[in-house]
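For this depiction, one protein chain was excluded, whereas all remaining protein chains were kept in their positions.
Labels for the chains are A, B and C, by order of writing; each one numbers its residues from 1.
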Amino acid sequence: MADLNVAGLAKKFGGIVALDGVSLTVKAGEIVGLIGPNGAGKTTVFNCISRFYTPEEGEIKFGGVDVLRLAPDALTSAGIGRTFQHAELFKTMTVEDNILIGLHNRAGRMNPLAYFVSIFTGVEDRTHRDAVNEIIDFLDLGEVRKAPAGSLPFGLQKRVDVARALVAAPSLVLLDEPAAGLTQGELEDLADLIRRIRDDLGVTVLLVEHHMNLVMGVSDRVVVLDFGKKISEGTPEHVQNDPAVVEAYLGGPLDAED
Amino acid sequence: MLKIEGIEASYGPVKALHGVTIEVPEGGVVTLLGPNGAGKSTILRVVSGLLRPTAGRVEFDGRRIDRRSAEAIVTMGISHVPEGRQLFDEMTVHENLMLGAYTRHDSDGIRSDIKRLNGYFPILEERREQPAGSLSGGEQQQLAVARGLMSRPRLLLLDEPSLGLAPLVSRDIFRILRQVNREEGITILLVEQDATSALSFAEYGYVVETGRIVIEDASDKLKEDENVRRAYLGY
Amino acid sequence: MEMSIWLFFGLLVACSVGVRLQPLGSVVQRAIAAAVLAVGFLVCLVLGVGFVTELFGVLLAAVVANLLTADYVPQRYRIALAVAVAVVFFLAAPWLLENFRLFQFSRVAVWVIVAVGLNILTGYNGQISLGHGAFVLIGAYTSAILMDDQSQLGFVDGAAWPFWTTIIAAAVVSGVAGFALGFPALRLSGPYLAIATLALAISMPAILRKYDGLTGGAQGLFVKRPPPPPGLGDVLERDEWLYLLCVGVAIVMMLIAWGILRGPLGRAFVAVRDSEVAAAAMGINVARVKIAAFTISALYAGVAGALLTQLLGVMTPESVDIVTSINFLTAIVIGGLASLLGAVIGAFALVLLPSDGPDILGEIPLFPDNFVQKAPGAIQGALVILVVLLMPFGVAGSYHRLIATPAGRIIDGVKGIPAGLRSRLGQVREDVLWAWEDSPFNRRSSESDSGEEADP
Partner (left out) sequence: MIEVFLAPAPWNDPELFGEQVISGLATGSIYALLALGIVLIYRSTDVVNFAQGEMAMFVTFPMWSLTLAGFPPWTVIFIGIALGFALGGFIERTIIRPVEDKPPLSVVVVTLGLFVFLNSIATWIWAQGELPKVFSTPFEFNSVDVGVARVTTHSIGILVAALAIMGVLYLLFNYTKLGLGMRATAHNPGASRLMGINVGRMLMLGWALAGAVGGLVGMLVAPITFLFPSFMLAVLLYAFAAAVFGGLDSPPGAIVGGFFVGVAENLFGTYTPSDILGPEMKLPLTLLLLVIVLLFRPAGLFGHVRTRRV
């Protein structure tokens, strides 16, 4: 287990400052929520950590590893998994194969002959089946395991996305707006699921989310961004009562002139 | 003026609206509140003809519009300022405004309208020949609203006009919108995440969750509502 | 002889369709279908409509095969049966087919290898290539140069290379070419990649013509077509041996492709095609996977090229022209992208459509007499467009979908057609009514509109 340390992150797009010296820490075993109004820079932070963006300044450390030196595809090996706001499943593949892809780095380097023997005898399938079955049970995806992922309703797709991120047993998982597009019922399960990811699987969670109720309900700590800056950090209670947060979200009274 | 009755709509296999009923009175300002992905924008898309509902009906001035083309609906007097502004980034401010008036054929009227809108949005006059993409966020939003007004609509559909704007800037936008509503008598249906601004701007509000209307009431009442406060006002 | 081909095809299709004819519903329904087809078959037999008779025959065989095996024979065995019939047919073909058919089928086998390779790249990995002809030519010329005893390169210890070693050499050289091309391809997307690969296919013949010291220029290179191996010379003629060679290599190459596609690398191909971002987040090195696809794909084309050299005995820059190169892509789209079966169907279409298409259509009195003879491309082009419009997943895709769809849904779908049509008509009617309401002739609407138009 390791802590995630983000320090002094700065990122510009063209002339627009998306991040301006953002620092935050996620300790091993924590659930941390990252919130902020639209355009505050949450997703940019997220994409910097998952290495789709490279910040101009700042550093990201996970345990002893300098995350900024890693390529996006080296992140799973470093023990960091991520999900996507729009699930981004491999739509033509079955649920099972989607999850198997999560184990890609464990496929290992076999010599071609051994590889073919393992495929034609079905050994290749069996090797990873336990891990896949375990995660399918954990997320209750048994009924749809053979279905093409693209044919599932959106809520289930997001669950497959979570399964894909968890199957390689990461020590930190980044959840990108897991509540977006879910139905009310699914939302209630989601809070429970996030807690179980931490408690049962022992995975640290960094959560970028819009949905206040969810974040305030599950997070140990909440970090609030606005206009690329961190404006508040602390327990959900603390953050909710922080005047800076209220101002950012609500924009203050409107009818000054009326 | 606008009557939405029990509309349902889906994107591919995903059902986005499960029977939504809304009414917007002539000259009024009505807002739709709710979390991301609740279906607010979808409602606007159905009204402006970008998306065909699978059930229900939409009436504008007593005429059914739910299966008309987007062009026909613009011509009838509904203008949709979409989420994320959707400007023609590489075209100039002036060209964007001209596109807003695409369905009109009275060039004198268009000219005088641009002049009139410059009164509301002086910055657009200054930036007239700049590409829309080079404007700041607030200026872009002003342009999007101005472009929406160029078709001389009687009903304006606004999707998150404060998105990504600093509180001061978005307050400015709302001030202009209020003026437009009062001085030109344009009816407004507003989708907003920022519930406080929306409720102090609109007279009546609907709360949308997972494709359904869960609460509706006058704005003052909604502000007092315990559930709305907790879910959308954050305190 | 002609009839026998169709009959064997019939059996083949029958067995594989017999694998699972779920949509036809219950045994009773299938029996009714068989009876209807039998009547149609007899009627056509009496009327003497050649092609249509055969078509009915094949369908009849399929339904009967299914009736006989359904619910008794497990899926696994039925697939095994279909494959066994196919293998027996292809191995027995030298004694069943005329020489020109045998030659055609050898070509089919060669094109199957190209199509499988191209399908790995385009179908499974999502990178468009219009230039696979170039890789075929590279393989073909590698083989031809090494077998040419005039060429300096070809001599090893005073003798040309044996043909089978040149197949391996062709695979390696083409694979390296594909590897090298994979890098620029990383930077190009969709249409840009299509045009860049097209450029490659166009340039290759010009390059081969130009450097005639090695390639023999426009005349090309002649090679000695390999005779049957000692011991088989009594039972097999040269053409028959070459046919078996091509089919054998094609089967091996298909097995290898099946293995690759089933394993982690195959999953990575599809993952990268479906979403590069998500693939990277799952730990897949996107660049490496895309280059691997290009390399493997070119390697397949190289093997096919080497076989083509053996088959033709001569290799010229025009042996694989730009049209053939483009046809590879249309073949896999018609056959079905991301499907090995699709590659086989596409290869058959590539060879048989131009040769037999006109004859088959010639039996339909609809077309003017010389049309099908003089404009075979018109039929081919129209067919390509129709397949894309009607079967967006190709023939194989439609077949997979058909056997995977429960009977009820297809029946609902068919029943739904009149309803859909009705609602479409209803909509047209409403549109007309609205148009009337909006029109200036309609007093009521024009009044209200003009009221709004007035300047405030």
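One rule holds for everything that comes next: contacts are C-beta pairs under 8 Å (C-beta built on N, C-alpha and C of every residue); 3 or more make two chains touch, one makes a residue touch a chain.
Worth saying up front: this structure is predicted, and the values here are computed from it rather than measured.
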Hidden-chain contact residue, picked from the options C:A34, C:A160, C:L221 or C:V333: C:V333
Contact with the hidden chain (one of C:L59, C:A196 or C:L221): C:A196
Residue among C:I128, C:V223, C:I284 or C:V395 touching the omitted chain: C:I128
Residues of subunit C (touch criterion as defined above) contacting the omitted chain: 122, 128, 184, 187-192, 194-196, 198-200, 202-203, 206-207, 209-210, 277, 326, 329-330, 333, 337, 370-371, 374-385, 388-389, 392
Contact footprint on subunit B, counting only the chain that is left out: 48-50, 69-71, 74-75, 79-80, 82, 86-91, 95, 98-100, 102-103, 147, 151
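Operating definition for what follows: only the chains that are shown with their structure count from here on.
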Geometric centre distance via CA averages, subunit C-subunit A, whole Å: 41
Distance from subunit B to subunit A - Cα centre to Cα centre, in angstrom: 32
Residues of subunit A touching at least two other chains: none
Touching two or more other chains - residues of subunit C: none
Contacting residues of subunit B [partner subunit A, same complex]: 13-14, 35-37, 137, 160, 162-167, 170-171, 174-175, 193-197, 200-201, 209-210, 230-235
Subunit A residues within the subunit B interface of the complex: 16, 37-39, 151, 153-154, 177, 179-184, 210-213, 227, 240-241, 245-257
Partner subunit A, residues of subunit C touching it in the complex: 256, 259, 262-264, 267-268, 270-271, 274-275, 277-286, 338
